[in-house]
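The complex appears here without one of its protein chains, the remainder shown in place.
To keep things simple, chains are lettered A, B and C as they appear, and every chain counts its residues starting from 1.
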Amino acid sequence: MRLDSSAAGVFPISPTPFLPDGAIDWASAEKLFAFYDAIGSDGVTVLGIMGEAPKLEPGEALQLLKLAVKHLAGKPVIVGVSAPGFAAMRSLAREAMEAGAAGVMIAPPNTLRTDDQIAVYYAQAIEAIGTDVPVVVQDYPLITNVVMTPGVIRRIVSENASVVMLKAEDWPGLEKISTLRKAQGEGALRPIAILVANGGLFLDFEMERGADGSNTGYAFPEMLIDVVRLSKAGRRDAAHDLFDAHLPLLRYEQQPGVGLAVRKYVLMRRGLLASDAQRKPGTAMSATAKAEVDYLLARLARHDKRAAL
Amino acid sequence: MRLDSSAAGVFPISPTPFLPDGAIDWASAEKLFAFYDAIGSDGVTVLGIMGEAPKLEPGEALQLLKLAVKHLAGKPVIVGVSAPGFAAMRSLAREAMEAGAAGVMIAPPNTLRTDDQIAVYYAQAIEAIGTDVPVVVQDYPLITNVVMTPGVIRRIVSENASVVMLKAEDWPGLEKISTLRKAQGEGALRPIAILVANGGLFLDFEMERGADGSNTGYAFPEMLIDVVRLSKAGRRDAAHDLFDAHLPLLRYEQQPGVGLAVRKYVLMRRGLLASDAQRKPGTAMSATAKAEVDYLLARLARHDKRAAL
Amino acid sequence: MRLDSSAAGVFPISPTPFLPDGAIDWASAEKLFAFYDAIGSDGVTVLGIMGEAPKLEPGEALQLLKLAVKHLAGKPVIVGVSAPGFAAMRSLAREAMEAGAAGVMIAPPNTLRTDDQIAVYYAQAIEAIGTDVPVVVQDYPLITNVVMTPGVIRRIVSENASVVMLKAEDWPGLEKISTLRKAQGEGALRPIAILVANGGLFLDFEMERGADGSNTGYAFPEMLIDVVRLSKAGRRDAAHDLFDAHLPLLRYEQQPGVGLAVRKYVLMRRGLLASDAQRKPGTAMSATAKAEVDYLLARLARHDKRAAL
Partner (left out) sequence: MRLDSSAAGVFPISPTPFLPDGAIDWASAEKLFAFYDAIGSDGVTVLGIMGEAPKLEPGEALQLLKLAVKHLAGKPVIVGVSAPGFAAMRSLAREAMEAGAAGVMIAPPNTLRTDDQIAVYYAQAIEAIGTDVPVVVQDYPLITNVVMTPGVIRRIVSENASVVMLKAEDWPGLEKISTLRKAQGEGALRPIAILVANGGLFLDFEMERGADGSNTGYAFPEMLIDVVRLSKAGRRDAAHDLFDAHLPLLRYEQQPGVGLAVRKYVLMRRGLLASDAQRKPGTAMSATAKAEVDYLLARLARHDKRAAL
């Protein structure tokens, strides 16, 4: 199972479950991966920015990946391998592919500035991990502080045959998707999968602009799956109705730095995680914040019964 | 009319109307200020980040302020005076106060890093403009790239008696409001007005956390006024219902760099601006983007008839 | 007198003299400009980053320029016009040119990231000030935080006929000069003047790489003039001997944030400034720092009698 440019649908970004003492909660991980599979996810991504990857020992990272591969039987599992040095990146990428990963995701380090620096970085990273490993380029300037123009993305895709997918989470990003799809239509960009993220904040319109699906981690991935399906089916109003019902909570979860705590709290309330703990250092929610989320869940339940907890 | 720490309610951030040829559209400016007054705004802010201030000649800036003062008869008008040098800041601040402004707003330059640098900057700026000018501190790290902790804000307030209001638009910012209000309750911070912004994206909960009102520029300021009023009246569900109905459009308007174009487009569709033009250099909306906004307006009109255009 | 691409030699970056009370010290300004002329400068730049430009009122800026034009009779005077908005930039540029300036210098705002953003910014700025105004592009990433590749510089030069000079102060910058000169030799870049800066820290080798001269503000501009002359005359060892003798002091003056205080202190000790005061806010030297500079001057005087104060 190797990722290629036909990837589409919803690949949830999986959090890493922890017990309150900081150990990985393997039981919850099993439950979570089984859940992603059961709801009809098209794959899953582990060890992304929201997967607390830098806090994991190499052995733990590999074990988590293997568990995902096992439970998502036959579906592609993408592994985040971003690292400050190519040694660690290469080790994880090679071992992950051997363990059954479908591809790797690479975010640019926040020191890159010029178009050349960005393009050269991806060329070097891909040389380091091996050109046989399918690559997802993560375009997330809000977090990485690296701004990739459509031209730079085209250059990366053109210079590296192993790049098969873009995780598009620029903000604003709607025109960028249109620009890339237009370039593809004109033959200036070979086909790649474009899955959108940024917490899902613009999923409704991103699908209409030509995205192939979603690759983010909202605590109700079923909504992402439904919106993608409805949108592809041309049921515009229905897609927006469902999306809008979730938007108040989705927006709350999309707060930088705090978002992961919210996401884990909701997953815990849904019974998918035994604990909302993060491995140290992590951000805790105040009692007020938890009450706010509870209120949002109660309001959401009026529109989507899956939120009736 | 001088701004003081009892400021509350909604102070819309006014855009600056332009004609397609780049001249200021004074007729639309009059209409806009009259509209802000008529809907029950508690004041208005001109020449903020969304007011295209750096594109205005000093004479234009002053004339715009005078127009606002005239039309908001008796209500406070705040003037953005952020500038790279204290000479320009002082000139505008002094002239604006003489022309009837109620206070000035100062955002920190994006070169500041440490707590000391931030605190010293405000002390120097306030010395430059004069300690008799009421000051609004703008805390907007997404745009300014300056991170102010609650401790730094307390220090600025404590060291400068003329600081009377915080424009709170950190993101996430809910806990910061709670922290500041707690400090105030404990006597560690003298009372200041906290008006929230960041496009209004968290106005619903910010009010519940202790904000005094809103100081942002959403194209339906009536909604901001209603939500603030409902929230202060304890009508929580009603406040959230109205807020949630606007959230899809509000979120669309809150896109960095593009937001002003969206805001002006909606104000034009509402008949409040003759043109959605920005003075050069500006960002234009694509036809697709305009159609998306039209769609959002049509959907919003089902819940709020003010959006039936 | 209009600046064109044949500009060469040494254009000192002039500080703005102030009296201890913050008023401009016009007498020292006259003395300083006369000094620059007398020692054989080829021109002068006022209102650069080290000229405390943002602290000057528009009227003061214009008066200072006029004084420079008067005292540098017939030699080109460049004016820094960098500003956050094009309104202020245009006003100063047009008035300065009318008052006899030879051209303007524009540094990019520190918010620019991508190659496109940089190129578009220069195109817009030049449209704003008028394509008839000769432009110096300032490439100073240490201060501006904007990284311009040789490709971007070529694009700016190619897209804007009024760009006639590069103030090259990237660090490291030697290879960039070689790359640009090579491009010029191959016809991929039309001829432009390249004057180097960054406090002069690499002037010795920059001349050998193809620079046309220096455009910086070291407190002994005579050394810059001599090194440029010796280097152009092929007297390599003599150029380095003189440069090396000044390097300990030059390095001391090249400290970010503190450098201007050092420069003004030395100019005061040389009798060229009545005071080393900066207009507020400024950085003061400690007594220890002044003693260190005195020590460096005494040591320098063994090699260069102009330092015997």
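In this text, contacts are C-beta pairs under 8 Å (C-beta built on N, C-alpha and C of every residue); 3 or more make two chains touch, one makes a residue touch a chain.
Bear in mind that the values here come from a model prediction, so they are computed numbers and not experimental data.
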Selected from A:S6, A:T111 or A:T131 as touching the chain missing from the view: A:T111
Given A:S91, A:S162 or A:Q184, the one touching the chain that is not displayed: A:S91
Residue ranges of chain C at the interface with the undisplayed chain: 171-172, 174-175, 178, 201-202, 204-205, 208-209, 240, 243-244, 247-248, 251-252, 255-258, 286, 288-289, 292, 299
In chain B, positions touching the absent partner: 113-117, 147-149, 151-152
For chain A, the residues touching the chain missing from this view: 53-57, 60, 83-88, 91, 110-111, 120, 124, 127-128, 280-281
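One rule holds for everything that comes next: only the chains that are shown with their structure count from here on.
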Size of the rotation, in steps of 5 degrees, that lays the CA trace of chain A over chain B: 180
Whole-Å gap separating chain B and chain C, where each centre is the average of the chain's CA atoms: 39
Centre distance in Å when chain A and chain B are each reduced to the mean of their C-alpha atoms: 33
Centre-to-centre distance between chain C and chain A (centres being mean Cα positions), rounded to whole Å: 48
Shared interface positions of chain A, touching two or more other chains: none
